[in-house]
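What you see is the complex with one protein chain gone and the rest in place.
A and B are the chain letters, set down in written order, and residue numbers restart from 1 in every chain.
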Amino acid sequence: MRWLYTHFGDRIFAFILLLLATGVMALALLMAYELYRGGSPVLHGFGLLGFALDTQWDPVRGKFGAWPYILGTLIVSLSALFLSFFPALATAIFVAEYAPKWLAQIINFLLDLMAAVPSVVYGLWGIFVLAPWLRDKVQLPLYFWASEHAPALLPLLGVPTGYGLMSAILILASMVVPYTAALARDAIALVPKEHREAAYALGATHWEVLRLAILPLARGGILAGAFLALGRAVGETMAVTMVIGNSHKLPYTIFGGAATMPSVIANEFTEAVEDLHLSALIAVGFLLFLVAMLVNFTAAYVLRRQERLVKGAL
Amino acid sequence: MVTEALDVHMESRRLVVRYGQRVGVGLGGGVTLPIYRHKITALIGPSGCGKTTFLRALNRMHDLTPIAKVDGEVLLDGENIYAPGVDPVLVRRRVGMVFQKPTAFPTLSIYDNVAAGLKLVGVRDKARLDEAVEKALRAAALWDEVKDRLRTPASSLSGGQQQRLTIARALAVGPEVLLMDEPTASLDPISTQAIEDLLLSLKDHVTIVIVTHNMQQAARISDFTAFFLNGEMVEFGPTENLFTKPKDPRTEAYITGRFG
Partner (left out) sequence: MNREEGIVLKRRYRVERLMKALVAFGTLLAFLVLLLVLVYALVQGVGALNPDFFLQDMRPPGERGGGLRQAIVGTLIVDSLGLLIALPFGLAAGILLAEYPDHPINPYLRLLSDTLNGMPAILFGLLAFVLVVKPMGGFSGLSGAFALGFLMIPILARSTEGVLSLVPKEIREAGLALGLPRWRVILSLVLPAARSGLITGTLLAFARAAGEAAPLLFTAFGNPFLELNPFKPMDTLPLRLFNFAISPYEDWHRQAWAAGLVLFALIALTSLLARWASRRF
């Protein structure tokens, strides 16, 4: 085995690594390719834009338009991001600035936990606790109030079943908090201490230091965290599927059911018997791939710019 | 030479700063040091001698470091800034600070950087802000270079300009004392010259305490010099005396370059 200890051994080792790494790269390319290929009967039939913008999804009549799912994904993920942003930023500020060390450790642990709790467990809670509660305590009272005082609102509100956009958004908002919070926390911690002291030396209070010196320098990290959370929200499947009501009838209403790109795949894939139906679902997967890639690249781009800003600040 | 009456503006009395158990400044009885009004006092000594730690005690910056503990007194116009009930925010408003690295807030414009301190204390009047910003930038000898681009981000300035911007920012709130922690350490010789000229022009209005590891700088610009070594103040006196006839052999060793 002496030859393994020559230059030759190193080359074999590097070659094995390269081979396996090529497998990793092939996996990413395969995902794009196979999703495109699997969806191509539909993508070719309707055209990418035609498929994405058509509002009709009717497997029985062989009509497939993904717009209801794209719209549902956009509404659910952007609303969830919007709702989660303030609590996530507050958590980041609290951990990095206000909490004593022991409390910060607990909160960091809880953030990890929040990201680790399986989606189906959130969904379970959504089905049996959140949705019924929303229906009885929020939607029905609102519905009755609207039907007496503002009937014009009723078409906007929809049927108060509890299972629909509202529940999906709330569940999702609480699931994506840790992504924004963790990146924002790290960005705040990376602000050079000279900037913090410079603001204090001007006679600033703690909050004024945050506003003047820390948050502006950390804003890129906060933004990148928001994009990362958006990426998670776009692809989140189980919890959303379990509470969103799975209806693709447009227009969506606030209380009523809706569907997202991942939720329609999860719901219909095993029941799809027609080849075209299967192909349409894979095509939705292809669209989801494109959206996820776009969001994640934006996050990476923002993060790189942030690193340059912090480096340049001193 | 006309002798003018010296007026004590700030004074540390038996000041001790501890980091944990053993490390700190003034552990052997504390540092007592007068800082005279409208003079430049230089703190010199080898690195790690405690000069910066001492400086940071003069505007309660150690409050920001949980493990740092300050004992003794720092009098500002006769009142102890460490007395119970004294708000460090107000202390720092009267005793400003400039750091080694230029810390212009990079996302704010040049104008907003200078106006930042005034806006904190509630100045909203545009005319008053404009006037104060111009005055501070002129005092910091930066006005001519930036007057046409006050709205551009501070990050567009060079290192030396940014340092003068942070001086302008500190001056804008009208401090009585300006603490400077090696303000020229990260600058080129030309910018250093500009800052030194600036300090000399400022001392008619502001009391200045400057930490420097550069003895020539201390000799060039300061009126008084304190020499620190191993966390203790070894010697304090008029700069000329300290550099020409030091009383302590350790001071002599340092200024003649035998260590540090």
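The rule is short, and it goes like this: contacts are C-beta pairs under 8 Å (C-beta built on N, C-alpha and C of every residue); 3 or more make two chains touch, one makes a residue touch a chain.
All values derive from a computational prediction rather than experimental measurement.
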Revision key, fill the gap. Missing-chain contact among A:Ser79, A:Gln139, A:Thr161 or A:Thr237 belongs to A:Thr237
Exercise for review: Sort through A:Ile70, A:Leu165, A:Ile265 or A:Ala280 and give me the one touching the missing partner chain.
Suggested key: A:Ile265
Point to revise | Missing-chain contacts mapped onto subunit B | key: 87, 89-90, 120-122
Practice item. Determine and list the subunit A residues touching the chain excluded from the picture. Key: 4-7, 9-10, 12-14, 16-25, 27-31, 34-35, 37-38, 84, 86-91, 93-95, 97-98, 107, 110, 112-114, 116-125, 127-129, 170-171, 174, 177, 181, 205-208, 210, 231, 234-238, 242, 262, 265-266, 269-270, 282, 285, 288-289, 292-293, 295-296, 299-300
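Quick note on the criterion: only the chains that are shown with their structure count from here on.
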Point to revise | Separation of subunit A from subunit B, taking each centre as the mean of its C-alpha atoms, in whole Å | key: 49
Practice item. Over in the complex, which subunit B residues touch subunit A? Could you list them? Key: 59, 61, 64, 89-90, 92-93, 96-101, 103, 105-108, 116-117, 120-121, 155, 166, 169-170, 173
Point to revise | Touching residues (chain side subunit A, partner subunit B) in the complex | key: 192, 194-205, 208, 212-213, 216-217, 219, 309, 312-314
